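Reviewing the structure listed below.
One protein chain omitted, others in place.
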Amino acid sequence: MSIRVGVIGVGVMGADHARTLARSVSGAQVTVVTDYDAARADAVALEVSARTVATATELITAPDVDAVVIASHDSAHAEQVALCLDHRRPVLCEKPLAPTLAECVDLVSREEALALANPLVSVGFMRRFHAPYQAMVQEIRSGSVGAPLLVRASHRNVTSYPGGDSASTVTNSAIHEIDITRWLLGSEIVEVSWHAPKPTSLDTSRHDPQILMLRTADGVLTVVDVFVNARYGYDVRCEVVGETGAVSLAPSHVLTVDSSLRSAATYPEDWRPLFADAYRRQLQAWVDALTAEVPSPLASARDGLRATQVAAALIDSMNNDGATIKVDYH
Amino acid sequence: MSIRVGVIGVGVMGADHARTLARSVSGAQVTVVTDYDAARADAVALEVSARTVATATELITAPDVDAVVIASHDSAHAEQVALCLDHRRPVLCEKPLAPTLAECVDLVSREEALALANPLVSVGFMRRFHAPYQAMVQEIRSGSVGAPLLVRASHRNVTSYPGGDSASTVTNSAIHEIDITRWLLGSEIVEVSWHAPKPTSLDTSRHDPQILMLRTADGVLTVVDVFVNARYGYDVRCEVVGETGAVSLAPSHVLTVDSSLRSAATYPEDWRPLFADAYRRQLQAWVDALTAEVPSPLASARDGLRATQVAAALIDSMNNDGATIKVDYH
Amino acid sequence: MSIRVGVIGVGVMGADHARTLARSVSGAQVTVVTDYDAARADAVALEVSARTVATATELITAPDVDAVVIASHDSAHAEQVALCLDHRRPVLCEKPLAPTLAECVDLVSREEALALANPLVSVGFMRRFHAPYQAMVQEIRSGSVGAPLLVRASHRNVTSYPGGDSASTVTNSAIHEIDITRWLLGSEIVEVSWHAPKPTSLDTSRHDPQILMLRTADGVLTVVDVFVNARYGYDVRCEVVGETGAVSLAPSHVLTVDSSLRSAATYPEDWRPLFADAYRRQLQAWVDALTAEVPSPLASARDGLRATQVAAALIDSMNNDGATIKVDYH
Partner (left out) sequence: MSIRVGVIGVGVMGADHARTLARSVSGAQVTVVTDYDAARADAVALEVSARTVATATELITAPDVDAVVIASHDSAHAEQVALCLDHRRPVLCEKPLAPTLAECVDLVSREEALALANPLVSVGFMRRFHAPYQAMVQEIRSGSVGAPLLVRASHRNVTSYPGGDSASTVTNSAIHEIDITRWLLGSEIVEVSWHAPKPTSLDTSRHDPQILMLRTADGVLTVVDVFVNARYGYDVRCEVVGETGAVSLAPSHVLTVDSSLRSAATYPEDWRPLFADAYRRQLQAWVDALTAEVPSPLASARDGLRATQVAAALIDSMNNDGATIKVDYH
């Protein structure tokens, strides 16, 4: 039997999830959709042969919903995840788990209080399902580059979203780098600092780019540049330097075009072409675990909390002249 | 409702298809499996929650089979496809459609005699669903490189399969190059010739590598080297040179590993890592068309025939000192 | 003491040679320059602190000329080289040694009749001094890719020179591919054929691109595409495929520029940026041999003849529907 999924929030991300579940995931169907914009909900529901309901609560408690995907506004995540926990609904919540640390702590407490064999909450750190990162972690584990010492990463968007600031660059964009660093190295981030390149004049709402330094418990130092107005393209890079070698993500383009005295590859304008397959594989893995009644292999609520804790420490450093800040995990 | 698929032949290729259908394709399930090796059939059936039957005929006529995948030995294709046509079962037949021209012609005649809105036969030229080739055809159609003039391609395997000869290199390996050339250029191959590099001493069963020249009706010349004992890795390359530019498949590796004075990317040992996603997308497209009751977007029986006709002309050239041979499409 | 060089012909190529000799080669000076265009000769002479003379004969017989560089019009090569031989002047003649086979044969006879320990004539096949080709030949000799079986090469110019035709594409452009193939493989070209891709509509003076097949005595087949109106950039590629691996020239660009959704490298507009260092190293090697009174390590008169013989066979094939032609070395 198929897992019947309800999707809360069908903006760009949620609509993508709904379509992927309906069209490209084995063993799932989308049965219910909701969105504060009813017309948008109707349109997506029609596309995926689902019905709509008016509220998240209605969706979470619907009899034809086995599991929930939350892709609503960040500010609604905490309440909706809590409701899923109350109703024992498995839920895949888009990152961030919740915008505030207090909310994240509360959700983890509630989840852990239930003491379920198969925890209910998964968080959408889809990079863990990006084949190149998976190959990279395998390569590191194989020992071919020796013990990791240093990670260099870049996270570059074409243009920033309206309404953000320097802190939201960390909580919305860099948060993926935080999670993938913990995951690649298999070690907690214990200390961070924030550093300022010259800011672009093309976005006055924030300091951009930023340099983030993340120290993991194993001693490795990760240096990430995050530039959400890089203009040239959506670009994600990562190199892990070990004692005897280094492993890097290869460029992700599929074609080279030679013309006008240039040999060129194309960058995508946003994350979707690059990570579409990671999203699909994440959803398939989530559905597979639900079907098999085994624990979800996705990022957990605690992973979501950890990322938020590290982001908070980075913002603390940002507000304190780049001071080195210990991450507070209590 | 799911499409219930029966899979005939669960060797490497067929077992992969069965697993992909069961685990990674939306709207499909594998209900019946058969193989001349009953133990192998049992093992795969268990994996995908299907039952087994003893014969292809039983499978094709089973009440719980809506559509058939044929991945049996090449020599069985013609009879099994014919049976599918007789029983009006949509069928995805692995390439080649049939080993002999006469069989292919017969199957196309039978299919066309049925005059169905949605033809029953699809052929597994999965490269048409490989995202880089799809991007390449879009790039060509965009005009960014001008009118195509010349195609250079390479098809390289690590080691040849036992039991083959120079002709089977064409009918089993180069046949993918034949199909993708027609598809990329949107033009029939009308004339071919076969040329001999120095043969490797590591395979005395055939002349290897080979150079194939394919002239399409649009005047474009495609030059392919096929080397089924290339040893260094499984490698597929393609460059289309146009009047104002050129477009090439980018290398497909996802990582770069630096160690021991080398910066290296890994080649796969066979086609599966490279084309796994193309196989999945091909199966999804096939299932989607069946579900929507629209014509299959896969290669047709006539496409299968065309490829076999071109292969026959190449073998004719091989046997006639590399003479230029017109392709006989009658 | 410096080698005093006279330069005959100071168009683009000859002026480059004069400047390189004067500024970047150790142990050489340019003492005399001549050109049919006296103003051009004066300008270059001024640049390199040389004097001018009115005629090639005057230059070759000048008391302050130890050695001669010929970069005059192709049609003047034979007579000027012969004069150098008569006067025992070491000479570096730009390719081709001479435009006709008869002239080349005559020059080789004259040279060989002198039976000098250090032959006088060198021919400017500068690719032999291009570091990547030198690394490639070392790699082949090391055995790392096994015995060579197949070579794939591309020779692409931005636009053709005015006044050429299909034959001159072979004698002026492809001739470099002919020489480098012989040199890389260490084996004579014994058989050739010429093949026609769809011609570009952007140059009606010739058939462009062309495919050339060169069979060397060792059995290796070299397939070269030559496209002198490729438009996209000046591009030279070469891959040698052996029994256990393959070695390719890496792309030669020094920068990658990311902008406007493109990651791009720049192609040069002509051969000069790519081969400037090869020209310098060729001149230095020539001067060094003259200084040390040892045989020139450059291509010899016989190498120049060989290339012209192969070019003639290719033109023969071109005029005979792509027939396979044995190279006549008598």
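We call the chains A, B and C, going by the order they appear; numbering starts again at 1 in every chain.
The rule we apply is simple: contacts are C-beta pairs under 8 Å (C-beta built on N, C-alpha and C of every residue); 3 or more make two chains touch, one makes a residue touch a chain.
What you see is a predicted model, and the numbers here were worked out from it, not measured in a lab.
Note that of A:Met13, A:Ala76 or A:Ala196, the residue touching the chain absent from this view is A:Ala196.
The chain omitted from view is touched by exactly one of C:Ala76, C:Ala147 or C:Leu249, namely C:Leu249.
Of B:Asp16, B:Asp235 or B:Asp288, it is B:Asp235 that touches the chain left out of the display.
One of C:Thr52, C:Gln284 or C:Ser317 touches the chain omitted from the figure, and that residue is C:Gln284. By the touch criterion stated above, the residues of chain B touching the omitted chain are 158, 231-233, 235, 251, 253, 258-269.
Panel shows chain A; residues 145-150, 152, 154, 195-202, 209, 211, 213, 218-221, 223, 225, 227, 230-232, 241, 243-246, 322, 324 of it touch the chain omitted from the view. Listed for chain C, the residues touching the missing chain in the whole complex are 22-26, 28, 131-132, 135-136, 139, 144-145, 244-260, 265, 277, 284, 288.
In the analysis below, only the chains that are shown with their structure count from here on.
In this assembly, A is the chain whose CA centroid lies farthest from the centroid of chain C.
Distance from the chain B centre to the chain C centre is 44 Å, each centre being the mean of its Cα atoms. Work out the mean CA point of chain A and of chain B, and you get 37 Å between them. For chain A, residues that reach two or more other chains under the stated contact definition are 251, 253, 258-260, 265.
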